[in-house]
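Presented below is the structure to which this report refers.
Left out: one protein chain. Kept in place: all the others.
Chain naming follows the written order as A and B, and within any one chain the residues start at number 1.
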């Protein structure tokens, strides 16, 4: 969607956005810098000079590597499931009237604000009562539970502003409910679905408290870091953080280049 | 919340109301029905516990991150010596959350996914013991411990006679400070109350840690303290806080503000300061104040639901072999529970060359890793808390740190 510029003006919004991005990235810069810190021990807290050695030993802690993989796996699954389930819920809340709508909203809000430690403990008791072994599956179940509301709230906000006549038109033209959903509604909701899915992924990758309760013997990246603080966070943690960040940055760059090469790109 | 129970595509009024009623009933019965179980397991005698158990050739060890070198040298040696493989997991982040995680499992009497775990001699250890969740140790199987374990660990107030635990590593909580920022020698816990350092003092957030500092400052030995002493200690800490002397209460993360100079002096753990000074070249000073200091111990224990307890106790005992203990001490740099390890480190230093030799010598000579008898005489355990008193005690001190 390109906007015809009427008058050449200073694009303040651009500067604000860049400033905010700079703010968001400030601690990351510090983290990246400390991944090059030439320390000899485990306490990565004082600047000692530049080295690349930690990159050579990036995978020196086997448990840390496993933790990272687990985080990626849980995050991916959570994004897919919570994205789907939450979008459907958000769509229903924004576009339809049904019994139990208020109650559903209430439960969603409660799920967003319930303190993680209590939710985590309550979930663990539940899994115990029904005799489910904790591990990857229970972690994904729990992550979907606490992220699904975020997706739904995002999608609902968008669905509220949808024009119902578009769907009616589709139906008049002979599309079934499924085809209407797939060909009309979902494409119009896609920015919100994408935003919601990314939020779910971000929340899952970041979660620490609920995960401690439901992950059983599985350790995730934040869990490992938290435990390591007692004896010092090794530079490998910063290296991992930097590598994850680099992969994300690469993705963003590819995206930008693709957008550039796609003349007059018009995403939905 | 209730019409939730009716995700029926045909919301006919009648059935919906019925469903509501049923779900209401169900909710009420769950509300009334359940309870959280406490002490249920009868105390088991070691003979009964160990009867008929044998080695399985495998065990699962739950430990804290960075509590063993990444190559897991001691475990490799263990496998070569005994043929037992170890599934080592750095899964314990802190005592409280670990206890929160395993308590429901142990209460149900199910496996917690570990046969051996490391836990500090604090509130959680006392609770596990009181709840009957720890396996009583069979000292027939702990001959190396009997021979090489330091005597002082054999009759502690928290586990006399090592009925349930043997130490993995200990640490000293004293004061660490910047000599140039503080500008004088720190000798007493009273210095943590000095208004001259307002906003520059770091305190630990754990109730047992700060309680000991305040008790010792007030001239009370933690082991003999009474509830009145606790209240006085809490009052002293509140005064210290409200005069703006304390900058913040830290969980485990005081070392960064301390090294950067934001804190001038702080309650600190010996191993952290040793790492900072000898490995990173910081110029911090660590003191055991004249009132004495706290020694805490991370203990190896076997959960009562362990699947491979014989393998677990075999590893426990194996870690007391002086060569293995030296290996652990070299990596952990906290207080080693095996005095003989000092000799091994010295021997290795003699055999090593240049850089490594110096670092091994520093380790062998450090009173922070191998305290002298005089140091030990000044060290106190945490306040021994009968299970019934712990709630009152912790509430008192949490009110200080969580205002």
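As a convention for this text, a residue touches a chain if its C-beta (ideal position, glycine included) is under 8 Å from a C-beta of that chain, and two chains touch if they have at least 3 such contacts.
To be clear about the criterion, contacts and distances are computed from a predicted model.
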Check your understanding: With one chain of the assembly withheld, which option in "Carbamoyl phosphate synthase large chain", "Tol-Pal system protein TolB", "ABC transporter permease subunit" or "Peptidoglycan-associated lipoprotein" matches that chain's UniProt protein name?
Key -> "ABC transporter permease subunit"
Practice item. Identify the residue among B:57, B:179 or B:199 that touches the chain left out of the display. Key: B:199
**Study point:** Residues of chain A in contact with the chain not shown
**Key:** 1-3, 11-14, 16-17, 20-21, 23-28, 30-31, 34, 84-86, 88-89, 91-93, 95-98, 100, 104, 106-119, 121-123, 125-126, 141-142, 144-145, 148, 150, 152-158, 160-164, 177, 188, 191-192, 194-196, 198-199, 201-203, 205-206, 208-209, 221-222, 225-226, 229, 233, 237-238, 241, 244-245, 248-249, 251-252, 255-256, 259-260, 262, 264-267
**Study point:** Touch list for chain B against the chain that is not drawn
**Key:** 1, 4-5, 7-9, 27, 30-40, 96-97, 99-100, 103, 123, 127, 130-131, 199, 207, 241, 246-249, 251, 253, 256-257, 260-262, 387-388, 390-391, 394-395, 398, 402-403
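The rule is simple: only the chains that are shown with their structure count from here on.
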Exercise for review: In the complex, go through chain A and note every residue touching chain B.
Suggested key: 39-43, 45-46, 48, 60-63, 99-100, 103-104, 106-107, 117, 121, 124-125, 128, 212-213, 216-217, 219, 223-224, 226-232, 234
Check your understanding: Touching chain A in the complex: which residues of chain B?
Key -> 1-4, 6-7, 11, 16, 60, 64-67, 70, 89-94, 97, 100-101, 104-105, 108, 110, 113-114, 251-253, 255-256, 259-260, 271-272, 275-276, 279-280, 282, 332
